[in-house]
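Every protein chain except one is present and positioned as in the full complex.
Going in written order, the chains are labelled A, B and C, and every chain counts its residues from 1.
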Amino acid sequence: MSFNTFGKIFRFTTWGESHGPAIGCIVDGCPPNIPISEKEIQKDMDKRRPGQSKFTTQRKESDKVSILSGVFQGKTTGTPISMIIYNEDKRSRDYESIKDKFRPGHADLTYFKKYGIRDYRGGGRQSARETASRVAAGAIAKIVLKKIIGKKISIVGAVTQLGIMGCDASKWNDSEIRKNPFFCPDKSSVNLWEKYLLEIRKSGSSCGAVIELRARGIPVGLGAPIYSKLDADIASALMSINAVKGVNIGAGMGSAFLTGEENSDEIRGGAGKIKFKSNRAGGILGGISSGQDIIASFAVKPTSSILNSRETINKKGRNTKISVKGRHDPCVGIRAVPIGEAMLACVILDHYMMNKAQCS
Amino acid sequence: MSFNTFGKIFRFTTWGESHGPAIGCIVDGCPPNIPISEKEIQKDMDKRRPGQSKFTTQRKESDKVSILSGVFQGKTTGTPISMIIYNEDKRSRDYESIKDKFRPGHADLTYFKKYGIRDYRGGGRQSARETASRVAAGAIAKIVLKKIIGKKISIVGAVTQLGIMGCDASKWNDSEIRKNPFFCPDKSSVNLWEKYLLEIRKSGSSCGAVIELRARGIPVGLGAPIYSKLDADIASALMSINAVKGVNIGAGMGSAFLTGEENSDEIRGGAGKIKFKSNRAGGILGGISSGQDIIASFAVKPTSSILNSRETINKKGRNTKISVKGRHDPCVGIRAVPIGEAMLACVILDHYMMNKAQCS
Amino acid sequence: MSFNTFGKIFRFTTWGESHGPAIGCIVDGCPPNIPISEKEIQKDMDKRRPGQSKFTTQRKESDKVSILSGVFQGKTTGTPISMIIYNEDKRSRDYESIKDKFRPGHADLTYFKKYGIRDYRGGGRQSARETASRVAAGAIAKIVLKKIIGKKISIVGAVTQLGIMGCDASKWNDSEIRKNPFFCPDKSSVNLWEKYLLEIRKSGSSCGAVIELRARGIPVGLGAPIYSKLDADIASALMSINAVKGVNIGAGMGSAFLTGEENSDEIRGGAGKIKFKSNRAGGILGGISSGQDIIASFAVKPTSSILNSRETINKKGRNTKISVKGRHDPCVGIRAVPIGEAMLACVILDHYMMNKAQCS
Partner (left out) sequence: MSFNTFGKIFRFTTWGESHGPAIGCIVDGCPPNIPISEKEIQKDMDKRRPGQSKFTTQRKESDKVSILSGVFQGKTTGTPISMIIYNEDKRSRDYESIKDKFRPGHADLTYFKKYGIRDYRGGGRQSARETASRVAAGAIAKIVLKKIIGKKISIVGAVTQLGIMGCDASKWNDSEIRKNPFFCPDKSSVNLWEKYLLEIRKSGSSCGAVIELRARGIPVGLGAPIYSKLDADIASALMSINAVKGVNIGAGMGSAFLTGEENSDEIRGGAGKIKFKSNRAGGILGGISSGQDIIASFAVKPTSSILNSRETINKKGRNTKISVKGRHDPCVGIRAVPIGEAMLACVILDHYMMNKAQCS
């Protein structure tokens, strides 16, 4: 059971609403003696932070993370690491006008029907603000992975599809990703994307996105059949992110279109090394990492809050209309990049620890 | 932690290898006083059973399930239900020739690297034979759901994409699905699919498939933020099935291509009823069921064991080749239909019980 | 896995060290729409609060609890309830003198050997200060139980043995318990206990205690065989409290001395009611509540920090001595009463919810 907890050994539990005093998380099961600082975590927080470009939400949050426990003299103690992020831009009055309406595409209706009560301010618990806690937990996971596996490990995400606009994944360049406001890995697509998204924003609409994650330097043997498969846990991790509707591992949904020859990555040995001739499997076979790069991607649906008027009902079940006033966020998918990285880092560390428990 | 256990309250644990004496599962947390019979479970088992057409594996298994505990005088007692299925067609000698080779696309390599030992007979634990246990557990979940939610509930799966061949999902017809060997829901596609798959088989190759699941009559309010979201648990459940590489909820990966207007399903009320004008969300908003049909789909990669020779290495790391002798299974995805249904049924029942615990 | 989490459906996770900025907990799985206030929780906090009499620790803490999430307009929303308690009396310098020594009877040595690092300030995570979080979680559990089961439910604890001094349990009087500084339920023992404990304190020594818990008005049917038995979960809950070394259910360890006739509580019926002629079982049969009062008791070992000098070693493994300076706490068991009540409340609510999930 884990309503608000993720993970098996390396676990984090998040709490908080968009417009409460703060949000935060507890990271439990972290290995001891790992040097950790708020500053290091803050770097990842800043990647997700809102208000960084005209293409993401204009909410102003510094998203400053504070560590309240579990770190002593700069090192983890093996006890729970509690982190808190105060909510600063809580303009709850903005939500008064919609407090009795259910926003289409949001979870307003389902939360209300489930719980019989809902915190309508900014979506309350359903707000993507919760993902800031994931990024904080993921930042710790990354630090631990680098410390115990080594510096060769890297977990990098990018937007590979922005609405109807693709990019050339063969031109993927890690250092390019942070240079443009779309986390696009292919420099040649940036200008086109910018025009496209400006148009979307101007029209008061929104678009979806596909984010691809690449984890390199991952040891072989992580993952556990049958119901803790590495890919099953990645799928759960990514699908739990707000607005995600699809998850692929390697060739993913496209596997259906392949032939057996194309699909089964051939293996070559020699000199004590194992090489695969392709990576349709996304680095995972039978739920266990193969030593290849782990490749996962996920789709984020278009921002549900748009300027254009939408039909809906109110709490009394009566028909009404709704629209967002002022500026909006034309593509929530963009900010999902650091969140996806964080979730993947947590899954990998968790499986690293599980594998150590059973198989080392 | 749950290497071989699935679920939170309604849980099942599976065990067994392809070529051991038997496989089986334990269903725990089942509500008491539910009438259950081996005969009823057998119906679902028979849907998955191999050797039913020339398009699926020719292994001969009756897959007869026996209940060993948890049912007294025809009713569940609330204690664990142990089920066993004996392995009959265990021609282990067939595997002697490949016992030192790693089959590309299979988990031979990763199991061996992880555990330092592997049961090479039929893939051992990695064999899709394990899924028979899932179908048995899912059969119980379906019986319980019908008993406690009512007969209006139905969970139906079909193959909607066979390799490069699609079908017209708007022609989906439940009663058609069981009439053709492909679980195709669109009668008009069956002949084309048959020709296509015969060709694939004859060429010694294989193809992938997409399976779509539709759960109807599901109450609003199932699912629990943030890390037990209904869709996250469905994603984990489906991705844990052998050879699955992608999972979609509703519009899924296609969400990326939609506009905000297309994506956010508008809501209409009146007369105490709630209707949605579309179902891009696949019946799940914020991880909670909306009362609409739950729509999930998943891709199964092409059968990795094909007649054509493939490059690989042996246990010593030396280069070699491998190919399957005799008949092969041109599309493992076909038999995934009842498995997908079973997993979805288990997830829904589990969340039904969780919701009852917290919110009723 | 649950290093710092307790419970199955109604779960709480605690964090924080004795001398960090704060401690706190997250309560997850709480039913929605339950009226909850900080004021109500504070009442239970105040029972555990240090510095209330000369017989308990002189640390000055207001132990003021703040709710950071999960409550909206005075009611629970079904989302995680985060609570924080700031540490005020953090005289960390007091611990400089013992930072390289392992206090006998404390977990200094085992924490250091396990983690390779320890927060020596006030014991860090091993400090009983953590139990303040349990009391906060338990306060919520009690409020929920009263709301959903009814006001007839009560969970009351008392000290029934103070060192070598017993009391007459047949004179148990709920209203007496809060009137004396020992939580003694038998008025006639209070004076003797006072003299005894003053003597202990004066001599620089300490004594243990037995706390008995009585839960009344508990429905029949709570608890789940085999490994979530109500008594097994109570045993785990109470044994997890700092310094607890023994747990009894009903006749407990004394069961060994009974005859079969004395032990098996006879049952009487009639008029639709079930009565037992005795309650050796402590209200639990086969791990399931019988409808009788649930009776559990636990022993708290004597305070390990005493004025008298004790032999020990330092971090380098060299022999040394240690003693506490200034005032000390002659019986830590006294303050365990509200903690035991809190843990029992959490277990009962958790099982109430589990039972509802499976059996209602």
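Simple rule for what comes next: contacts are C-beta pairs under 8 Å (C-beta built on N, C-alpha and C of every residue); 3 or more make two chains touch, one makes a residue touch a chain.
If you're wondering where the values come from, they're calculated on a predicted model, not measured in any experiment.
S.K.: May I ask which residue of B:Asn33, B:Asn173 or B:Ser360 touches the chain that does not appear here?
M.R.: Of the candidates B:Asn33, B:Asn173 or B:Ser360, B:Asn33 is in touch with the missing chain.
S.K.: From the list C:Tyr86, C:Tyr115, C:Phe183 or C:Tyr352, pick the residue that touches the absent chain.
M.R.: C:Tyr115
S.K.: Need a quick check: the contact residues on chain B for the chain that isn't drawn.
M.R.: Listed in rising order, the touching residues are 1, 3-5, 8-9, 11, 13-17, 20-24, 26, 28-29, 32-33, 68-70, 72, 75-82, 114-119, 124-125.
S.K.: Mind pulling the chain A residues that touch the left-out chain?
M.R.: Listed in rising order, the touching residues are 1, 9, 29-32, 78-79, 225, 353-354, 356-360.
S.K.: Could you list which residues of chain C touch the chain missing from the display?
M.R.: 1-6, 8-9, 14, 102-107, 109-111, 113-116, 125-126, 130, 161, 163-164, 200, 205-210, 220-221, 223-229, 231-240, 242, 245-270, 272-274, 277, 280-282, 284-291, 299-306, 308, 310-314, 317-319, 333, 354-355, 359
As a convention for this text, only the chains that are shown with their structure count from here on.
S.K.: Please report how many Å separate the Cα centroid of chain A from that of chain C, as a whole number.
M.R.: Averaging C-alpha atoms per chain gives centres 39 Å apart.
S.K.: Centroid of chain B to centroid of chain C, CA atoms only: how many Å?
M.R.: Taking the mean C-alpha position of each chain, the two centres sit 46 Å apart.
S.K.: In whole angstrom, what separates the CA-based centres of chain A and chain B?
M.R.: 26
S.K.: Residues of chain A touching 2+ other chains?
M.R.: Residues 1, 3-5, 8-9, 14, 114-116, 125 of chain A each touch two or more of the other chains.
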